[in-house]
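As structure tokens, the structure follows; a few thoughts come after it.
All protein chains of the complex are present and in place, except for one that has been dropped.
So that you can tell them apart, the chains are marked A, B and C in the order they are listed, and the count of residues begins at 1 in each.
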Amino acid sequence: MKKHPMLKYLKEEAAAGPRLPLILCPGCGAGQVLNYALRAVDAVIQEDGLRKEDFVFISGVGCSSRLASHYLNFDSAWTLHGRALAVATGALLANPKLKIIVFTGDGDAAAIGGNHLIHTCRRNLDLTILCVNNGLYGMTGGQVAPTTPFGVRTVTTPYGNVEDEFDLCRLAQTAGATYVARWSTAHPHQTIKTIQKGIRKNGTAFIEILSQCPVHLKKTPAEMFRQLKKSTVSLKKAAAGRAGSRIPVGEFCDIDKPDWITRYQNVIDRLQSDERTHE
Amino acid sequence: MNKLHVNAAYCKGCLICVEVCPAAAIRPCPMINSRGYTLPEEDDMSRCTGCRLCETVCPDFAVAIETDEDGGE
Amino acid sequence: MSPDRSTDLLKPGVHYLQGAQACAEGALMAGCRVYAGYPITPATEIMEHAAHRLPRVGGRFIQMEDEISSASVLLGASWAGAKAMTATSSPGFSLMQEVISFAIMTETPLVIVDVQRPGPGQGYISTSQEDVMQARWGHHGEGSIIALSPASAQDMFDFTIEAFNLAERWRTPVLVMAEETVAHMRERVVVPPADAIPIVNRTTPQDLGIPPQSYLPYGHAQVPPMAVWGQGYNINHVSLVHHADGNVTRYNPAVHLENVGRIHRKIEDNVDAIARLETRGLDGCRHVLICYGSVSRTGIEAVREAREQRGIPIGFIRLNTLWPFPERRLRDLVPEVDAVFVPEMNLGMMIHPVTEALRDRCRRVVPIPSLGSLHSPGAILARIYEEIP
Partner (left out) sequence: MIRHRRFEIRIAGYGGQGVVTIGKILGTAFSVYGGWNSVNTQSYGPESRGGACRSELVVADGDINYPYVRKADVLVALSQEALDTYVADIRDHAVLLIDPRAVTRLPGTGAFRLVRVPTVEIARQTGDIKCQNTVALGALYALIADMIDEDALLQAIEGNVLPATLGLNRAAFEQGKRYVRSHFAVEK
């Protein structure tokens, strides 16, 4: 039987037994994001002459963070709730050659890890952040998240959400990320291309992927997939005032500026040249 | 003719593959399997263009399209 | 002379350093090349010195947005192959407990220095030993910890090196439970030639000839060899209860017991190899004073004066290592005595394991508490004289 092409990057079997299928619920968008991310990595490996061992996947806690729990046949870590970006910062400082991809969710990145998200973007650390936004806390049972729209009922907003949601892309852009884009699981090709671009970007790439939680939103995966497509609109159309209630998708920014490691290396080089002058 | 492979151990029957197929080459299987899932199955594979969108969107790495090129390998 | 202007590691010889500087220099000497921290009095001097020195030895320093992220940085840095450290003070140490727990479970070598200040709450910014129980019991879940207790600027240098060595040897987080007293005092620090300083590096699967396909990230030995990211071992660090291969799919209590039991035992079974203590005048003593950290400086003075002034047969023990607690060793050292005095800069914390260890060896255990300041020798002496008229 022919196997799915991306299974070459996953640990199907290991000493203690099978690891697949993914723990995620049927039709969960996080699995699709893993599929897209692996395709992007596959393309970068083939096109840029990188090795598989140059890549590291790091996640926090939540549905999307399970992607780096133990399935990947890559160096990886499934870390603390909200702290994936701080852990990734450490790995980058220790070995800037690593291509680090962070799987995070809206709760992980915007609530408990919100401060780390802001500062990671501000520092322009060379990380690729894939934020799977399903608008709620899935793993703990569908509670309200910072990305849940106003008025939506969840188990912890039984009378409707009284708060407004975060626009994570605008947040990342304002905080200083050099590459910011939003797509949805219903935009497979755009998402894959965008992740490739993010990996190649020398600086913080924040990529938000709107995703579906068929379980807590009580719709079939196919319905949700269709709905995601309908509820999004290109940034260009949105800019022309034609978005309505639709969510803009596309590239929010793609700028060039030195990343943290480059600037710090400049300091190291300056100190060494000062020292040589003194000798 | 292209062939649809479904890994029954991994597939959770979300049917997003059926949803995205631009050629309507695959369909939900009328039977529910032993794990309670409705898996995709071939409908009219003569319509399959080998675009592999079903593979690309699969959240569970469960479906694969075999084309003549694969057979030739 | 000033380490601030050297471009390399601290040169062998005599230096005059603040404990905080000695700590940062010890870290560099041990091979620390990533430092992450967040400012907090009275630990900030360690961070400032690290900021100054890391780029000069080819390392990287980062000031993070809080203590949680500072400690989290160490995890990623360690997995990517660096030795990494942070320093904080008590309120920040509280914030780091989740990371410590995580590091224990993922068996990640890293070093956290806690320059203790008194609490609770903001308390004050003076000296303290109020976190010694938090060091052992502050993290959620099981798993032992290694915690050292320096008493001088020289110790701040030596113990920080030792902390890195222990972290690498036992693949575990190690705590240096410093105090404001030792972090801020300036003293002579003698630096031996680099080749006379033992440096331990973690055992890798390559060291043991284990190829990637048969590597078990949590297997092979009581202290598993640790692969470094980027070398093809596809190592996945995971803190959910896991099998030796890192698989987390099939939880069962037996696997849990095996997993966490080993992590606990690798420290506790090796307490004699890990823990150190210093003794004076235990032969024929009728009483003993047990202390640690800067209190041991005052304690030895009080013991000397009690012996000289009144001929009281009192011995002295300093716990250089707080955890794992050397219970068996303590029982071997202490004969049948009358009183055991335990001066501490808290209301009585290490007195508990001391009492448990010596419950049938002595008639009474006497706490000598102090909050926010180092006991004067006179204060300890007065308590001894009160108890032994």
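Simple rule for what comes next: contacts are C-beta pairs under 8 Å (C-beta built on N, C-alpha and C of every residue); 3 or more make two chains touch, one makes a residue touch a chain.
The model shown is predicted, which means the values in this text are computed figures rather than measured ones.
For the chain excluded from display, the touched partners among the shown chains of the whole complex are C.
Only one of C:24, C:62, C:103 or C:185 touches the chain withheld from this view, namely C:185. Residue C:300 is the one among C:300, C:319, C:337 or C:350 that touches the chain not shown.
Residues of chain C in touch with the missing chain: 1-2, 14-16, 42, 125-126, 180-181, 184-188, 294, 297-298, 300-301, 374, 376-377.
Methods note: only the chains that are shown with their structure count from here on.
Centroid to centroid, with C-alpha atoms defining each point, chain B and chain C lie 57 Å apart.
Inter-chain centre distance (chain A to chain B, centres taken as mean C-alpha positions): 27 Å. For the pair chain A and chain C, the distance between C-alpha centroids works out to 37 Å. By the touch criterion given at the top, residues 3, 5, 7, 9-10, 12-16, 18-20, 37, 53, 55-66, 70 of chain B touch chain A in their complex. Every residue of chain A that touches chain C in the complex is listed here, in rising order: 11, 14-19, 23, 52-54, 56, 58, 68-70, 72-80, 83, 85-95, 97-98, 115-116, 118-119, 264, 267-268, 271-272, 275.
Listed in rising order, the residues of chain A touching chain B in the complex are 1-7, 10, 20-22, 24-32, 34-36, 39, 185, 188-189, 192, 214, 220-222, 225-226.
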